[in-house]
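Encoded as structure tokens, the structure appears first; notes follow it.
Note that one protein chain of the assembly has been removed; the remaining protein chains are unaltered in position.
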């Protein structure tokens, strides 16, 4: 949504925008918590546990975003058909590969 | 393809069937190689390197399968529209989540 | 290290503290960048690419922390011997399992 209120293109995740922002702020809080733990010389294993939690939270965020992308952008492109559909599938597949490998 | 030769439903990956089988046989060979390494008391780190290779090969296989699934089953369901499209997207998203978490 | 200068226990990562904090601040910046992207309705795939980058950065951080932990806490416990060594190995193995599965 542009600032002048016109809608150029509403992505799949727009409806969930505030829930996404809330999640990301929570993850930001986890990263700041990690900084505090390092500053206070907390035990390495406890820091690693927190890193795993933050990584999992990022992963859940990306899986949700991906599902919204598939159910909006990819489905709509498929309905319009043609090379754009193929392009969207390839693009989504590349993003999935990056997630699986990260 | 059913045994009597009629085609009920051709999945996205059918065209790539022989290439998939070749990949899976290679992975089977890697697993048998791992058994030999354990039997011959090979060094743990070398075994772990081979396990990582086999895991990566399985991952590449699943990413290819998934891309074919998206570009066939999901795109076709999207084109037919209705609740089936939603169902296919949810199902694919669940499979992606299992891949990302495994 | 306590503020009064006495050393209670110096963890493996203490020497690298400022480099760790720098990394975590960079990751925090990536998470804030993600919030901006969501706010500005950036394209889902571009957001996913950034999530993968942040996840990889967290992973590298944890791998470095783990290596320091092994080369300090675990090695020292092994040298002291006894049940503490076993305990440290089990604890490190559990942390590794959480990393691998996250």
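Letters are used for the chains, namely A, B and C, taken in the order the chains are written, and counting of residues starts over at 1 for each.
Throughout what follows, contacts are C-beta pairs under 8 Å (C-beta built on N, C-alpha and C of every residue); 3 or more make two chains touch, one makes a residue touch a chain.
Owing to the predicted nature of the structure, the values given are computational and were not obtained by experimental measurement.
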- Note on the structure: Omitted-chain footprint on subunit C covers residues 59, 62-63, 66-67, 70-71, 74-76, 78-79, 81, 85-86, 89-90, 92-93, 96-97, 99-101
- Touching the missing chain, which residues of subunit B? 1, 10-14, 17, 20-21, 24-25, 27-28, 31-32, 34-35, 38-39, 41, 43-45, 47-49, 51-52, 54-56, 58-59, 61-62, 65-66, 68-69, 73, 91-92, 95, 98-99, 102
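By definition in this document, only the chains that are shown with their structure count from here on.
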- Sort the chain pairs by how many C-beta pairs are in contact and tell me the top one. A-C
- Is the contact between copies subunit A and subunit B built from the same residues on both sides or from different ones, judged by whether over half of the numbers are shared? same
- Please work out the Cα centroid separation of subunit A and subunit C, and write it as a whole number of Å. 21
- Task: Find the geometric centre of each of subunit B and subunit C from their Cα atoms only, then give the gap between the two centres in Å, rounded to an integer.
- Result: 32
- Could you say which residues in subunit B touch two or more other chains, in rising order? 101
